[in-house]
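To start, the structure itself, in structure tokens.
A selection of the complex's chains, in situ.
Chains here go by letter, A and B, matching the order in which they are written, and residues are numbered from 1 within each.
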Amino acid sequence: MHAIADIAIIPLGVGNSLSPYVAVCERVFSDAGLDPQLHANGTNVEGEWDEVMAALRRCHEILHEMGAPRVATNVRLGTRTDKKQSRNDKIASVKSKLDT
Amino acid sequence: MHAIADIAIIPLGVGNSLSPYVAVCERVFSDAGLDPQLHANGTNVEGEWDEVMAALRRCHEILHEMGAPRVATNVRLGTRTDKKQSRNDKIASVKSKLDT
């Protein structure tokens, strides 16, 4: 099952500079072949469901190893069976309506 | 790794009555031993990370089998390593501050 996911990871108990932690997760997602696309409130990834979830688990584990006593994540997950649709397809679909 | 998760599943393309789909997911979570606690905007579950994620995947699969061409889910996930904390502990911790 193909999944498009948007992941916002917040390590708690490490102060208020989260970028070093987010950067580590970016690498985890890249190494997993999920082509992470960073935006201001999260990271988009795309791949097989199990690979997305394994990478997300790895992020939590690494952030705990880096010293975060708590990790709180918000994930938006989308799957569909009616057609193949990539992230770029989704964005292009909206943009085509904007141009008209 | 123990996880507390709050899951809001929205099947798309099935009209605007979602309760039959949510009910199916409740059963999936119950069968997985995750003790689902339904609220007005989602369901709380608690268990081992992999079991939570396997149940969530099962929900997506079943909703697709029931005819939903798309399924969009929002998940809040929490893990912590500094102490064992159940969902009831979390709620009790807030409530104790309310009483004071």
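Details
By our rule, a contact is a pair of C-beta atoms (placed from the backbone, for glycine too) under 8 Å apart; a residue touches a chain by one contact, two chains touch by 3 or more.
Worth saying up front: this structure is predicted, and the values here are computed from it rather than measured.
Summary of assembly composition: all chains derive from one sequence, 2 are present in place, and the complete complex in the structure file consists of 4 copies.
As a working rule, only the chains that are shown with their structure count from here on.
For this pair, chain A with chain B, the centres built from the Cα atoms lie 19 Å apart.
Interface residues of chain A, counted against chain B in their complex, comprise 1, 13, 49-50, 53, 56-57, 60-61, 64, 69-82.
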